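Complex shown without one protein chain; remaining protein chains in place.
Entry: subunit A
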């Protein structure tokens, strides 16, 4: 038994192709990103070593901090929206007829490409022919906003599209977790006279705390790397009002050919992502994981 299943040649044959791929296309590149960040490089010509110059420039780059602020704002909004998703899931996982169909309907936008979603929402927000302003006009609103062209509104407008895209994803996760709670626990609480709100708040939510923790990480880390939707909808505009870290990096590297500086931004993105993941795991780690 052990002999056949410990054949080194077979193990190498099965593991190496995938391992080489992820090392060559994920691990080596992220290390190189840190290294290129130390270079002055236009992507084609020779690299010049400039030490930490890109990183010190980054710390003083107001445009970069503006985009970082937007990324963190999106992370904050996304985490807060989890509360709404959790409430919807609590209702949905109760004895609701058609819950299965509803959660599938909620999921549909999540399956579509960010490019298609961005193009669709560009049309929804169209100041003259979009459904949003037409609806507002029907409701009697004068001076309807220009949404994506308004620096004060653009980030919120994008966030609504993000909400639309990801709502079903989180609802599916919470719903699955809530359905995994043993019926006996809920029944016991009912016999003890707990009302549905107490059951939700005191029993169900604590029991799925582990899943909630994962979704917080997902929402924050996911927000920090948002790109496609914003790149297509506004390109970071107007005048940087919706620029985020990833779109700033992309513009620096593939727009302005500052590959060295772009690498520094990309490396910062990697570090902040890893730190945030680690931090949330650490902060929300409970000594005694709930068991049932």
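Methods note: a residue touches a chain if its C-beta (ideal position, glycine included) is under 8 Å from a C-beta of that chain, and two chains touch if they have at least 3 such contacts; residues count from 1.
The rule is short, and it goes like this: contacts and distances are computed from a predicted model.
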>> There's a gap in the complex where one chain should be. From "Probable chemoreceptor glutamine deamidase CheD", "RNA polymerase subunit sigma-24", "Carbohydrate ABC transporter membrane protein 2 (CUT1 family)" or "Dehydrogenase", what does UniProt name that chain?
In response: "Carbohydrate ABC transporter membrane protein 2 (CUT1 family)"
>> Among A:50, A:124 or A:185, exactly one should touch the missing chain; which is it?
In response: A:124
>> Touching the hidden chain in the complete assembly: which of A:77, A:159 or A:267 does that?
In response: A:267
>> Touching the hidden chain in the complete assembly: which of A:7, A:56 or A:256 does that?
In response: A:7
> Hey, which subunit A residues sit against the chain that's not shown?
Replying inline: 1-2, 4-8, 10-11, 13-15, 17-19, 21-30, 32-33, 36, 43, 88, 91-92, 94, 96, 102-116, 119-121, 123-124, 128-131, 134, 164, 167-169, 172-173, 176, 214-215, 218-219, 221-222, 224-225, 227-228, 232, 246, 249-250, 253-254, 259, 262-263, 266-267, 269-270, 273-274, 277
